[in-house]
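First the structure, in the form of structure tokens, and then the observations on it.
Every protein chain of the complex appears in place save one, which is left out.
Here is chain A:
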Amino acid sequence: MSQAAGSSDVDTLIDQLYLELRALARSVRRRGGTPDTLHTTALVNELYLKLADAERLRFGEPRQFFSYAAQAMRHLLLDRAKLQMRLKRENPLLRVALTDPDVESITVDPALALELDAALDQLLLRDERAAEVVNLHFFAGLGLSQVAELLDIAPRTAARDWRFASAFLKARLS
């Protein structure tokens, strides 16, 4: 499947991604207090289970690892986007507190992230491989050439998949 399994390049990528995911996931757990919905808790728990799997996979099959990592990142994105929307909607105090640097640093409307999540489900039905390219490129943060290598396809094919997928997704974002 992949020839890159042993290359230290991939190992470095895996390590970085893993650390990043754990840090991102943990930062919300630590904020803790009262997670308002069961859903959020379940989401974070599920994420942890997956990360525990990922830990086992770190030294095994890179493609599997990156798939899990991408899923975890997708969950995180959804979770954080919802958190942002809730913070803005529900807590005027927080909104005041967040006004300057934080709110301004948000350049992409979190609502778009929710739409993206739905569009991805549709893409999966239309073109499975293109959806996998989105997972590895956008969510796992791999370069397109690395994606091609992992999926054992020509770099040109990966690039075309990405072009198709992003056009598909963008067409569905309001």
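In this section, a residue touches a chain if its C-beta (ideal position, glycine included) is under 8 Å from a C-beta of that chain, and two chains touch if they have at least 3 such contacts; residues count from 1.
Note that contacts and distances are computed from a predicted model.
Candidate names were "Serine/threonine-protein kinase", "ABC transporter permease subunit", "PDGLE domain-containing protein" or "(2Fe-2S)-binding protein", and the UniProt protein name of the unshown chain is "Serine/threonine-protein kinase". If you put the missing chain back, the residues of chain A touching it would be 19-20, 22-24, 26-28, 30-31, 73-74, 76-77, 80-81, 83-84, 87, 98, 101-102, 105-108, 110, 112-113, 116, 126-127, 130, 138-141, 160, 163-164, 166-171, 173.
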